Each structure stands twice: as C-alpha cells, then as structure tokens.
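Every protein chain of the complex appears in place save one, which is left out.
Chain lettering (A and B) follows the sequence in which the chains are written, and residue indices restart at 1 in each chain.
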Amino acid sequence: MNISIQQGRLIDPANGIDSHTDLHITDGVIAGVGKVPDGFSADSHINAKGHIVCPGLIDLRARLREPGGESRATIATETAAAASAGITTLVCPPDPSQPIDTPALVDLIRHRAKQSGHARVLPLGALTQGLAGQQLAEMATLKQAGCVAVSNGLQAVESTRVMRCAMEYAASQGLTVFLHAEDPWLAAGGCAHEGAVSVRLGLTGIPEAAETIAVARELQLIEQTGVRAHFCHLSSARAVRMIARAQYDGLPVSADVAAHQLYLTDMDIGYFDTQCHVRPPLRSQRDREGLREGLKQGTIAAVCSDHQPHAPNAKLAPFPASEPGISGLETLLPLTLRLADEGLLGLSEAIASITQHPAEILGLLDDGEGGSLATGARADVCIFDPEPYWELRADELQSAGRNSPFLGWELKGRVNCTLLAGELTYHTCD
Amino acid sequence: MPEPVTEQDTIEQLIQQMADDLRARLEAARMRDALMVGIHTGGLWVAERLHTLLGFEQPLGELDISFYRDDFSRIGMNPQVRPSRLPVSVDERHIVLVDDILHTGRTIRAAMNELFDYGRPAAITLVVLGERSGRELPIQADVVGRHFDLGEHEHVKLSGPEPLELSVVEAP
Partner (left out) sequence: MRQHSLQHDSEGRLHHLLTIEGLKRQQIVDILDTAESFIPVSDRQVRKVPLLRGKTVVNLFFEASTRTLTTFELAAKRLSADVLKININTSATVKGESLLDMLHNLEAMQCDMFVVRHADSGAAHLIARHVAPHVSVINAGDGSHAHPTQALLDMFTIRRHKGEFAPLTVAIVGDIKHSRVARSLIHALTTLGVSELRVVAPKTLIPAAVESLGVQVVHDLDAGLRDADVVIMLRLQKERMQGAMLPSEAEYFSTYGLTEEKLALAKPDAIVMHPGPINRGVEIASSVADGPQSVILEQVSNGIAVRMAVMSMTLGRAPAEGESA
C-alpha cells in the first residue's frame, strides 16, 4: 500500500523540515519526502493543501482506565479519542488499580491497544511492586515485556533508601525513571495550591515545597545513581529552575508539563470549579509563567495531556471530595498550537514538544519509532488544519471522559487525518 | 410633582378635627388608658400628631407590618423594615390603631394580625387620615379625616413627616 500526502506544509522538527512538500509512505514506513521515490507509485493520495503534516503526536502521560476502571473509559474509547486528536502514541503510567508490575499486565494493555488499532500504547512499568514503595518491581522482565520506562505513578516512594535502590537498579537495566515529584506528607489531604485561593476557599493546600522537596531529593539520587530520569507534569516555577540547574550541571534529566498548567492557575478554581481539581494542583500565575519560560528555554522538553477521563459523578462532589484530573487528549494539540499563536514558541518548536521531544525522552526517535518523518521511520502522521476556530463542547468529545475546564473555550486547529504506521486511524476528509 | 390636594394648614385642621372626634368617642365608650399605635410610615406621622393633641398617657406604639403582608411572596421583603415597638402589653387594653390611607383594608388586616400576636386587646378603634373606595376586605374606620373619590388608576399618597402633604398620583 503506497500513499502520497500531497501539497501539505510538512513540519518535521526532528529533521529540520518546514516546507510545502509531499510525503510518501510505503507499507507503513516513510518512503520519502519531496519528489516521488524511484519505483514508487501511489495507491492513494491524501490532499493536504492548506494543512500541516507532522509526525503523529506522542502523549507522555495518559490514563486509559483499563484494566480496572472500564466504567469510566476503556483503551478502545481512549485510543480512538487519541486518534481523533492526532495522537499516535500514548504513554500509560501505572496506578494502583493497574500497577503494571507484571508482564501479564503489560501484555494485556498492549494487546487491547493492538486490538483497537487506534493508537500505540506504551506502558510504563512499575518501579516498585504494587507501587507500594517497598520492594523493587521486576524491571528487567517488564522491559523485556515491552515497557519503555519505569515509574511509581502518583504513589510516593517514601523511603529514600528504596528510591535510591530503585534508581540504581533501573540504571543498571538502562531504564529511564519517570517521576511524579510530590512529598507525600506535605501533600497529604490537599487539593489545591497552598496560597491566596486555598486560604479563601478553605481548601487544604498543597504547598509548592511538596514539589520542590521531592525534586531536590530525586535530583540528589539521580546524581548519585546516574539513572536517566524524567520529571512528569511539573507545576511550580521553582521546580523548573531546580531542573534547569541540574541540566546545566549535566545531569541526565528531562521534564514535561501538562498542557492545562500552561493556561490555568489556581484562580481558575473560582468558587470550587471541580474541573480545575488536578494533581499536581494548578498553582499561581508566577508558576504558570515559570512553566512557560521553562518550556521556551527547553528545560521542559515536552507537553503532555495528563489525560484522566472521569465519569460525570467524579466531578459532582464538593471540591475536596471530587476526583482530580482533566480529560486532556483532545485539547493537547490545540493548546500546544496556541503557544505558537501567542508567540511563546515557534510553530515548529511547539510541534516538537508533542512529537520529537517526547520521542527522544522515550528513546523512540533514533529507532524510527515515532516523532520523525525521516525516510525509513514508521509512518505515524498527523495532518491538521491550523486555521479553523471551534468551541470545545462536552457532547463532541470523543473520550469517555467529558471532564475539562476548557469546555466552552474557543480553540484553533483541527485534525483532519491521523495515520498509524500508514493506516488511517482517523479522518474527517475522504 | 403632583399638586397637593390639601393645603398643609388644612391637614393640620383635619387632624385636629380627628382628635376631637376620637376624644369624644373614647369618652363615650369610657375607654381609658388606651394605647395608640401608628402603622409605619405614614400612619405613624399621623399618630404622632394625634398622640400629642390628645395627651395620651401611654407612649406611642409603632407597627411595621412587613412581616405580615399577604403579598410577601409576590413583592418580597421590604429591606427598609423597622422593628415594631409596643411599649406596654396589649392584653385587655383598648388600642387606637392609626393609618394614613384606608384603601383595600389589607394593611389593617395585617396590623390586626400582628397586634394579636402580642396579646388579646380589649378593643381596637381604627383612625385614618383619608379613606377611599376599593375595599377588598370588610374593614371600616371609626374615625376618618377625609373621604376621597378617586378613579381606578389614581392613588392618594401622604408625604412627610414635615410638612404632611396629601397628593393624588396616577398609578403606573
């Protein structure tokens, strides 16, 4: 099967391409850019005139709720939503209901994803067994089973000694550790950034120090153990500065930020809007600017959705009792494009933060497994129209979770086609 | 600004005449130690004058019937509500109830309901500065200053407290 995507504006940050040119695909692999490769004859054409053609999006953090939370969402529903949003690869972190600490769980998730065929799902293996923070998970086995990296999810590894051992062991297996930096004691019971909003609303605060103390501890351990580490969904400006310093000192650390953190602050909670209940919490304006600056400077390499689909019930509760999280897959691309519209990033840089950079963090780029449109790479492609404005409406969300603080926002840029290894997983045109 | 229908000195004359009527009435009925109660706001202005003219022993009482209005759920709470004050017990006492204009009779009904929540009066005499047609309840005054013949959309309004002025206004 040969496909030619014609007349689009091809943006492939990994290869420094931003030009109006054609893209050719043979049997799920990029056959060439520009002129038709020798001996290539297209079986079908996609007219991408006026549209942008870029690598399929890679989302570093999306909860799919399966197995264990099928009442809220399934791998089938969420990967379909991902495809409609231009996403071809999803990284799924472990959580207590699906700790991803056995090869069987890894197989199950990968199998379900393959069955649904909408997007590739890369499970993060557990760092400790059952995420309990006591005994190391069988990381080598998990790696063999297909885990790209390891993580303890949102569960804290309380013991510094256990964390040190886990990092040492992960380093020996060549695994990257994905970290959720949160001091469990300072964050206990909290549901909002500790500051002017939490004091007004009488919400138990999560101080900035809950993040910075954890970042400080992990950085010390990363330096000692030499493990490659990635900080997930940062929330504070101070943490960004600490990581910038560590990167300057040559530590192998990277970081991402959830798209909503670049737009919202604790002020958006208003009077208890549970759609703004997220973890880590939305922090101050200063923090939001710090996160944006970190993204601009490259300290934060990637933007993720931190997708957490919920049933409506989860948000219909008093703020502290509501479930944290945003259904974020379908806002990842438009919110990232908006960073370019606002002038924070160039369009190519913005696209890199959801394609090339996450691929690098996951070690996919060099293997041609995503994030690039180089000849020979797998043909994961997203084609979108950058111009149309549209309103985010709950009943139009593809995800099973309709929980988003961006409902009613006017967004710009819509996906037309998504190709996963050369197969159309989503298209609005013919 | 509507034209006053009664000159100010005429109002004072009206009130003087009402005082005379009331005195005669109280004496005829041998009512002593009566308590005069004015209804906020206009009724109270009239009552203050009558109270002085008649030299009542008991201090003047005041009623704000906001809490007793039967149109509460339609027009809502009056934010300028004032406390009702009855200086002595109403039980077995003669009450002289004073209002400015008697129209539908609903205000008087509300005032009597409120009075009965303070106790059981021996009798109530109703004194009004003006009365007009449009009664919706079987209530009539014992002492009346002046009668008004008004059209359906006209209202008579008392402004005060100094000077007291009666005027006829077109209802919106």
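In this text, a contact is a pair of C-beta atoms (placed from the backbone, for glycine too) under 8 Å apart; a residue touches a chain by one contact, two chains touch by 3 or more.
All values reported here derive from a predicted model rather than from experimental measurement.
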Touch criterion as defined above, residue of B:117, B:136 or B:154 at the omitted chain: B:117
Selected residue (touches chain absent from view) among B:81, B:122 or B:137: B:81
In subunit A, positions touching the absent partner: 194-196, 198-205, 207, 270-273, 312-314, 316-321, 408
Residue numbers in subunit B that touch the chain omitted from display: 64, 66-68, 72-77, 79-85, 91, 113-114, 116-119
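Here is the rule we go by: only the chains that are shown with their structure count from here on.
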Length of the line joining the C-alpha centres of subunit A and subunit B, rounded to whole Å: 76
